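What follows is a single structure, written as structure tokens, with notes after it.
Removed: one protein chain of the complex. Kept in place: all other protein chains.
For reference, chains read A, B, C and D in written order, and residue numbers begin at 1 within each chain.
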Amino acid sequence: KTDEPGGAQTPGRQTGPVKIGISLPLTGDFSEPGKGIQEGYQVWADQVNAKGGLLGRKVELIFRDDASDPNRVSSDYESLITQDKVNLVFGPFSSRLVIPAAKVAESYNMLFVEPAGAAKEVFEQGFKRLFYAAPAIAGDHYNYLAEYILKLPADQKPKTAAYASLDDPFAQGTAYGLRDKLAAAGIKTVVDEVYPPETTDFAPIAAKIAAAKPDIVVGGTQFEDSVGLVRALQELKVQPKLAAFSTGPTLAEFPAAVKGAAEHILSPVGWSATATFTGNQDMVKRYKEMFGGQANEDAANGYTVGQIVEAAVNAVKCVDPTPECQDKLANHIRQGTFDTVVGPLSFDDQGRPEQAHMIQQYVNGKVEIVLPENAKTAGIVYPKKEW
Amino acid sequence: MTSLRTEGLSKSFGGVLAVDGATVELLEGKINGLIGPNGSGKTTFFNLITGMIKPDAGRVLYRDRDITRHSPHRIAHAGIGRTFQLCRVFPRLTVLENMLVAVRRTRLRELLAGLRDKGEVERARHWLRRMGIEHLEDAEARDLSYGQQKLLELAAALMAEPELVLLDEPAGGVNPALIDRIVSLVRDLNAEGRTFLVVEHNMDMVMGMCDHVIVFDRGAPIAAGPPSVIRDDPRVLEAYLGV
Amino acid sequence: MRIASRGLPLLVAALAIAYPFLVPNYYLVYAGALTVMYAAMATSWNLLGGFTGYVSLGHSAFFGLGAYGTGLLVVRAGVPWVVALLASALLVTVFAVVVGIAAVRVRGASFVIVSIALVSMMNLVVQGWRSLTGGSTGLQVPSPFPGLHRGQTHMVFFYLFLALLAIALASWWYVSRSRFGAGLRAIREDEDKAESLGVPTAAYKVTAFALSALFVALAGGLYAVWFGSLDPIFVFSILIGSYMVLMSLLGGVRHLFGPLLGALIVAPAGEYFLIALGETQIHLTATGLVLVLVVLFMPDGILARFTRRRAGPSIPDETAEQRLQGVTP
Amino acid sequence: MSLLLQGLALGVLTGGLYALLASGLSLYFGVMRVVMVAHPAFLFLAAYLTYTVHTAFGLDPFLALPVTVPLFFALGVAVQRLLIARLAPENLAMMSVLLTFGIALTIEGLLGTFYTGSYKSVSMEYATRSLTIGGVHLPYDKIIAFWVAAITLVVLFAVLVKSRFGQSLRATIQHREAARLVGIQTERVAGYGFGVGLATAAVGGTVLALITPFFPASHWVWIGKLMAIIVVGGLGSVIGAALAAVLLGVVEGLVLVTVDATWATMMFYVFLFLALLVRPQGFFGGRLAHRF
């Protein structure tokens, strides 16, 4: 077979475009973030090509739609690597899809930098060429918030906390990261609810939370459920001092979907449109030109993958799909620190990033970065105003 | 000698007492007739005997074995075969396949044996020949005319080698010429030792063919005896013949 | 004609066996293995659907259980994969018997609904039972052949699935010509009537249900060790179940090779739609429309078109005089 | 205790909504023997249309009803006349599942193409407030949903049982030739029947849009639940389905507040299987079910 591992690569392939294979959930459950990441990749490719390409060769992105199905994601990478013979692969979206995809890449010895597999399990599979191109893994998303809460003076410090989380490795990971830290510091967990993705009615969950009267409410959520939860909490008149939800509030549709209720909701965010990290403003601008509208975190994560791989390729001066070249790239990434639109990134041995997410809050209807101190655009409001 | 006996068999649907404490005896080796006005519970009685519906009270004894509440296929295995008032065949199976469905015993070996087992096919053809429809063996049952379907239904019931055969209006909707044929068939089969219970509204047929006639009214027998006696029984005349 | 009908399957079989060596790259081996897997599942589905007319949209429940059973036995109990595969298939079969006793009590539409419910339920159980199954994180099953590289693993599984397909086809063929099969067909046509002829319909239906589940579970188990990552949402997906139905229906549920033919068409076509129309969700629409068209215009499947065409009643005409002879005894 | 009361109250309100969503399904089956897997897809189609009307003209979602209800009625007539009517009657129940499954995929694909895969929601100010009675909070959106459902069901029931149309519809389904012979225009009637079913989807979709965000694949979640409801209620019985819907809504609500969401969803299927074991024709159902 022509794709026998270690089989001779045709010498002629050293010229022509650098093909990068990517499978993304362009349809199905994860299609929204999938689309965002695709745009991030496209912005990156556009800018690289404008600069003359990778090692002087044009970059060509080959996208496949995996319909959010892990079965498809494997086939896609399988075919991208063996049929299309791409030079590089970039990761898909969601921890659920990253693991099967990384398995394929790993078995063909391909470098696998991914924008969206944050769950801790991703890094426990023994992948040697996988890197997560965002500031922190799921469990660490709320680190700054945990620090902040624990430093509050005793009379303001919350005593009880309620957690509600979507049954999804990423969403759950974020909430549980915070829960574990707060619980260790003595803040009592009064509700700890996990709901399946099919859930459409959040009122009873909110009723449970209402009955426990917690000081803070934390949601490990994605979009739909964050909206549902916020609405239900509001309807059932739950008035916590602090409310934090992952993912949902970072999307542009959120404030409209919950009407006035967005005010003072906190959320971990890995990227900010206003940050001045390397290339960030260029990216935001280019994105606006290409797609109209504001770039989001997903796009930024996609872009980040591109930045890291670009830096590595330029450093080791090869983009072949051969194990040797891919290993060189992986080793480079493992050892270096990379300037990206989400800040400087470095990775541990399993490919985990070692930085932390910022915390955003809706203040007077606007998204502000409130934590950490050195990045904040506004002061955190605590306790939050009533719904 | 009795072939089948029911004791106080009852069944009601909602408010309707369809069969009401029916105690009936069928004579072994004879052609028993069952007549009664529309809605007197004849079909329900059949369904109770064959286990298609479960009685509210009472027992069914076949050759002195209690078969009440047995499932229909067990009752079929015990040797009771039946046909339906509205003729029922398997429409999209061929005539021969229709025949081969019948099972008398469920031994695994037999079940897994090839469908076209020579002996079985021969037996099936034998019955088809007796019904005079052997030339149709490869036709799909839904293409048969109504009368032919009636014959097929009877043949399939006989394929399971029942000792007691229950026929629900075998002549209903059948061409008179064919009725003659069915009558003579039933006679022949009876002569071979099979017991029959025939529900029919065709009086000529019942009186001419049956050895013993039971009359139902409102879910229970009101008279039983040889046709000559039944024919003149005033209760029967009133309840049934309506004259 | 006879030679053609005998020869064609042989030729196809030979081609199938040679397939992995004929294609230029491992992706095609992979895609081939996937297609054969679907063919095996569709054929197993047809053991129930084709004979009894009970349409199950929920066979992916057995696929998923087979997969998770095998995966869990390998990962949690450290059982060798072959043993795990067989043990889990057996467990699933037992489970299918239990479920079947409840499920086949209802006919037609209710049964379809029950089968849909079964998948949703299994999905909830597996997803909710995090401590055992890993829940939504999924379950990672180590490759049974660590020595082989990925492409070679695909080859091995291609043949394993091919073997499973062969067994499923053989079972269908055997049942179709047994009296058991005749009983099942009778159930499709008229259950009460079959019962009155002595067919123990409940037992037959449960047996067919379980048999069909067994093969699907085997396919699921193989999938687990081959694919290596299991995710409850996707193994317990109605879509997988409906693919089995679509394939069988397209090829023809009354024919031994119907589901196989359906799989050979649907699997590559699905791939094509996804690649050609993948940028938007319009490929879903394309799949949906194909399904609609098949149901409307080819409800008996492609093979039905090529085999005996029903022009009219299959009864020879007879004259009144012939009839007279038939009538007089 | 108050938590239980709260759960109960929410359950009843949600049950009302379920009753509305399931009524169409019951109708198709009860009068047409069609298992309409695409019903939830149509619900979300209606939700999207409502969304469009709401965002484009800033109208209250309920003001979209005069548009969506007739539109869906027409759509229903078309679906029945052009597609369902072509199915062979022998295995209508089965084939209709597959046919409507295909329709569901088609709709999902179209929604995804036109509206993208992202979540949409329609939120009204009144939908986030609630009424408090004795410590129990009753969200207005749920109250509205409940009443809309109740009214729709009463209308539906009146149409089916009392009206001439309802009678001809049922007659058509039960014996088409005989219906034609008593003078019923069977084709037209069957089409209208389907139209009425889809019209309920228009109402249901509007209500749904008001209370939950949605995206093209949302309908999958509802198929299992709604199907469970109509089986528990006795396939084809509109009243049975309504009762079952409220029962399951309450059970779900109570289990949600006492156990967890996974078990709450599981309850639908537990009841489904219970129904099958205890009464295969459904808890509330008529004699009809056993014949299919």
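Quick note on the criterion: a contact is a pair of C-beta atoms (placed from the backbone, for glycine too) under 8 Å apart; a residue touches a chain by one contact, two chains touch by 3 or more.
Here is the rule we go by: contacts and distances are computed from a predicted model.
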| item | value |
| --- | --- |
| Undisplayed chain, where the name is taken from the UniProt record, one of "Phosphoribosylformylglycinamidine synthase subunit PurS", "Multicomponent Na+:H+ antiporter subunit E", "Amino acid/amide ABC transporter ATP-binding protein 2 (HAAT family)" or "Heme exporter protein C" | "Amino acid/amide ABC transporter ATP-binding protein 2 (HAAT family)" |
| Those residues of chain D which, in the complete complex, touch the missing chain | 167-168, 170-171, 174-175, 177-185, 286-288 |
| Hidden partner interface residues of chain B, rising order | 13, 16, 36-44, 85-86, 144-148, 169, 172-180, 183-184, 201-205, 207-209, 240-242 |
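We take it that only the chains that are shown with their structure count from here on.
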| item | value |
| --- | --- |
| Distance from the mean Cα position of chain D to that of chain A, given in whole angstrom | 37 |
| Between chain C and chain A, distance of the C-alpha-averaged centres to the nearest whole Å | 38 |
| Averaged-CA centre spacing for the pair chain D and chain B, given as whole angstrom | 46 |
| Residues of chain C whose C-beta touches two or more other chains | 120, 124, 127-128, 280-281, 283-284 |
| Residues of chain D whose C-beta touches two or more other chains | 112, 117, 262, 265 |
| Touching residues on chain C, where the partner in the complex is chain D | 53, 55, 57, 102-103, 105-110, 112-114, 116-121, 124-125, 127-128, 238, 242, 245-246, 249, 280-292, 294-296, 299 |
| List of chain A residues in touch with chain D within their complex | 26-29, 31-32, 34-35, 167, 193-196, 198-201, 203-205, 207-208, 210-211, 223-224, 227-228, 231-232, 234-237, 253, 256-261 |
| Chain C - residues contacting chain A, complex | 24-28, 30-31, 34, 120, 124, 127-128, 134-138, 140, 149-151, 227-229, 231, 233-234, 237, 271, 274-275, 278-281, 283-284 |
